[in-house]
Every structure is written in structure tokens, then in C-alpha cells.
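Left out: one protein chain. Kept in place: all the others.
To keep things simple, chains are lettered A and B as they appear, and every chain counts its residues starting from 1.
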Amino acid sequence: MESVIVSSDFQSKIDQDANIEPKDSMPDAYREHLIRQISQHAHSEVIGMQPEGNWITRAPSLRAKQILLAKIQDEGGHGLYLYSAAETLGISRDEMIRQLHSGKAKYSNIFNYPALTWADIGAIGWLVDGAAIVNQVSLQRTSYGPYARAMVRICKEESFHQRQGYEIMTKMMNGTEAQKQMAQDAMNRWWWPSLMMFGPHDSDSPHSGNAFTWKIKRKSNDELRQKFIDKTVQQAEVIGLTIPDPELRWNETKQMYDHGEINWEEFKRVINGNGPCNRQRMEHHMHVHAEGAWVREAAEAYAKQQH
Amino acid sequence: MMNKQEAIFKYLVRLGDCALIHGHRLSEWCSRGPILEEDLALTNMALDNIGRAQAFLKYAAEVQGNGLSEDDLAYKRDERAFYNNLLTELPIGDFAFTIAKQLLLSVFENIQMQALCKSADATIAGIAAKSHKEVRYHLTHARDWTMRLGKGTLESNTRLQQAFNQLWMYTGELFEMYEEDAILNKQGIAIDLNELKTPYYNTITSILNDSNIKMPVADYMQTGSRKGIHTEYLGHILSEMQYLQRAYPDAKW
Partner (left out) sequence: MDTQLDLWEVFIQGKSGGNYTHAGSVHAADSNMALQNARDIYTRRNEGSSIWVIPSKYVVASNPEDADMLFDPANEKIYRHPTFYVMPEGAKQI
């Protein structure tokens, strides 16, 4: 009986577009859904530091090195804001990290692809952050207050991320033949995985029913993906990059781009652990976590002595 | 004998290289911090250093006046033309090693930058003033962690003690003066590094005492960077850092 009252009261709040705050009563399924989504989001920010981090020591100018460092540092910060938001739901960061290591919690598939050349740093900023921004902008209006507030802060900081990536691509497309090839090659490798970031087609999306009723999700996977494609195609054209999709064309009636089918085989394979970098990313994270244990223990021991 | 212009150039490159190589090493911590918060702290300090390197090298390029940029200096110079202190180029090691290195460098830079704020060269004084603020924070961070690790657990104390023992022989070089110092000290542009020695070792001694770390013994001090003679580590840093610029000499990034 109790839970029925809770959820009808809860749903009426949601229907009025009111935010849900940590101490408000909420259905367990809402809490669980949020924990899964926010922690996955947080882990993505943190794991995403690895492919870009791979190029910090090789960044080709002092300016580029500072931009990249500041960008990756932001991503770490985003991870932190999101862990903070998830912690208000009663899960500890320690537990979230355990779930990441056990495989129970996931992170965005995109970071299971390798950053092979400097152009990949451009492609990641432009396409991967670009895709993430489309999603994050819509999440600023998500129903859970701490998550929405984290998203507002994150969107503000994200604004330079996509630009720095596009700037790298632009410079390379204005550069030597070798640079142009490098840029197009990165485009070819990152385009499709970027489209996969929005998840399966709406028709194959298992969790989205509740997510919409609870206003955790405000726009569908396909809607967001379309939005991303429509704005990115023009940006590619301006700098002379070819989108690696022979079926891509402007649909005059729908006023949007038609595109080819995503390789869902690959999508599933990578999600299930068999992408180029899945093992490497997890090993790195687990190794660093284990390496840091003695430092954290020392800090705790020292703090205890101070009392 | 070097002229004044050459002396200023070398001095600026020394300052710039220290920050560049130190920042490079700190940036290696990205995604490797013992806790996420610390990851952000270490990258912040890396950013401070690379920013400082950019400022000093830019000025060095201006002084040299042959149309090169700060990037040319950072990315196209050979190993023997780098003048950073050896301490900055040593590998990051474990967190204790990095903290010990941070302490030994930031105590030095704190007094160095403070003194350089009074340089007769206004540009140097300006960069030093900005850097001094940053370095004071680095020092606070390093001092707090030295205390935590020194007093934390037996393991952390042992690791930190070993780190200080290993790093100690590189501290003497911080105070080594060379041709350029002699020329620039007379004009009030550079500072007398001998005068920094006592406050430096006093500060280090008191922090180590407070942290249950024994003072390492100085039976030998390794130097060489004033002549561009480095440890074997620098070559590897440069081959990584300079890779794109060297592989694609006519490309702009």
C-alpha cells in the first residue's frame, strides 16, 4: 500500500516537471535506473581519459598540450560531478568502482576504440564530445535534481571540447597531404562508433519506457542521433572531410539526412567485451586503483592521528 | 665568453626547460592518480608548468631574435641543448617518488621565483610573479602529502624515505651557477643561487623532521645540466615529446 502512495505522489511531481531531490521518496526502480545510468556516465568520463591521455606526452605544440591536458582534466572533473550525483542516491563511489571492475557497471563503448594518431584527438573532440554534448544538453532537464545540476555544469565546460577537436581537424585539413590523410583516416574510424554512442534504435531499446515516464530521458536515441548527424555533416563539408557513409544523403521531404545502417553486430560485440581496447582500459583502471591503495591508506592513517 | 644576449637566452631556456620537462613528467600522471581528485591536482600542476615553460621559452625566442618560436625551441632542439635540472627529468616513479620530487622542486622554486620577482628584467620579473603564486600552491600540496606519507603507514614512510634518499643527489645542481649566472648576476637580472641554499635546506629539514623522514646524507651530488649533459631519461622524453614535429617537419599543428 505504502509504495503505491509513494509512486503516485512521485509520478505527479514528475508530471508537473518538478525535480526529484535526494531525500524525496522515489520508487526503487527509479533509484536503480538512475544509479545505473549516472554511474555508467561517470565511468565513461573517467575511462575516456585513457585514449586521449595516450597523446598528452606527444602533443605537437605547447598550446596543443595545454588544451589537451585541460580537456582531459575536465573529463575527470565530469566523472567526479557525476559520482557525486550518484552518491546522493545512497551508493558509494567505492561500490561504483567495484561494480565497474566486476563488469556489472558499464561505460561508453566508444572508449574501447584506440586513439592511434594525433588526428584521433581531433576526431574524439569533434565527434565523440560532439555526440556526447547532444545527449548531455537534453539531460540538463532530467528529472533527478543532482543529475540535472551536474549536467548543467558539465555542458558549460564541454563547450570548448568540441571546438578544440574541430580546430585540430581544420588545421590538419589545411595542412600537408600527410595531415589530410591522417584526418580522413581518423574520420573513417570514428564516425560509425560515434553514431553507436546513442545506443540501439528506439525500436530495440529495452529500458526506455520507464526512462521516459520518469523523465530521466527526454529524447529518444534515434532523435538524438539524427540531431548529431544533421549538424555534423555540414561541419565535415566545410573542412573537406568525407563522411564514410555512401548512403548518406539529404532527404528534402523529411528535412534531415538519411544514413546507412549501423553495424549492430560490432556494437554488440564491443559492448560484450570484445572491442579493440576493452581489456586494456579495464586493466589500466584496476591497476591504477590497486597501485593507489597504499597512498589512500596512508592518508587515512594520517587523518586518524590528527584527532 | 658569451655575450649578454647569449647569457639571457641560456638563462631563459634553463628556466623554460625546467618547467617544460617537469610539466611533461607531471602530465604522465593523467589517469593514473591514486584517487580521482589527485589526478586533477597533478594535471593542474602540469598545466602550471607548461604555461610557465611557454612564457619563458617565448621570451627566449624573442631574445634570440632569429624568427624561431617557443615551439621551435621546445620541439626542435636536441638533447644536448636542453638545460633543465636533472631532477625534473627523472621518471615519475610511484606516488611517493613524485611527491618527494615535488617537494624538492617546489621548495626551491618558491624561493627562486620570489627572488626573481625582483629581477632587473621586467619580463622575467613578471613571469616570476605569476609563477610564484602557482609554486606556493605546489609547495603546500607537496608539504601536506609529505606529512601524510611520512607519518601515514610504515609502507608509505618507507617508500617516501627511499624516494628522498634516491633524489637527494640531484639537489646540489639546483644551486649550481654557470657563465650566464656570472654575467647576469652583475646586472641584477639573475639571482645568486648560493643565497638560496640555506633557506632551502632549512625548509626541507624542517618539513622532513615534521614528517618522520630522516635527512638523506649528501656524499655525492650529480650535476651536468648547465652543460647540457643529462641522465639517459631525457632522450626518451624528447623522442616522445618531439615525435610529431620531427616526423612531419613541414606540418603545422
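Quick note on the criterion: contacts are C-beta pairs under 8 Å (C-beta built on N, C-alpha and C of every residue); 3 or more make two chains touch, one makes a residue touch a chain.
Everything quoted here is computed from the prediction, not taken from an experiment.
Novice: Sort through B:H141, B:R159 or B:H230 and give me the one touching the missing partner chain.
Specialist: Residue touching the chain left out of view: B:H141.
Novice: Touching the hidden chain in the full complex, which residues of subunit B are there? Just list them.
Specialist: 35-38, 40-41, 44, 140-141, 144, 148
Novice: If the missing chain were put back, which residues of subunit A would it touch?
Specialist: 21-25, 70, 73-74, 77, 80-81, 84, 87, 92-94, 97, 150, 153, 157, 289, 293, 296, 299-300, 302-303, 306
We take it that only the chains that are shown with their structure count from here on.
Novice: Just how far, in Å, is the C-alpha centre of subunit B from the one of subunit A?
Specialist: It comes to 36 Å between the two C-alpha centres.
Novice: Okay, in this complex, where on subunit A does subunit B touch?
Specialist: Per the stated touch rule, the residues are 46, 49-50, 53, 56-58, 60-66, 69-70, 72-73, 76-77, 79-80, 83, 118, 168, 171-172, 175-176, 178-179, 284, 288, 291-302, 305.
Novice: Across the complex, what residues on subunit B touch subunit A?
Specialist: Contact set of subunit B toward subunit A: 20, 24, 27-28, 30-40, 43-44, 46-47, 50-51, 53-54, 57, 70-71, 74-75, 94-96, 147-149, 151-153, 155-156, 159, 237, 240-241, 243-245, 248, 250-253.
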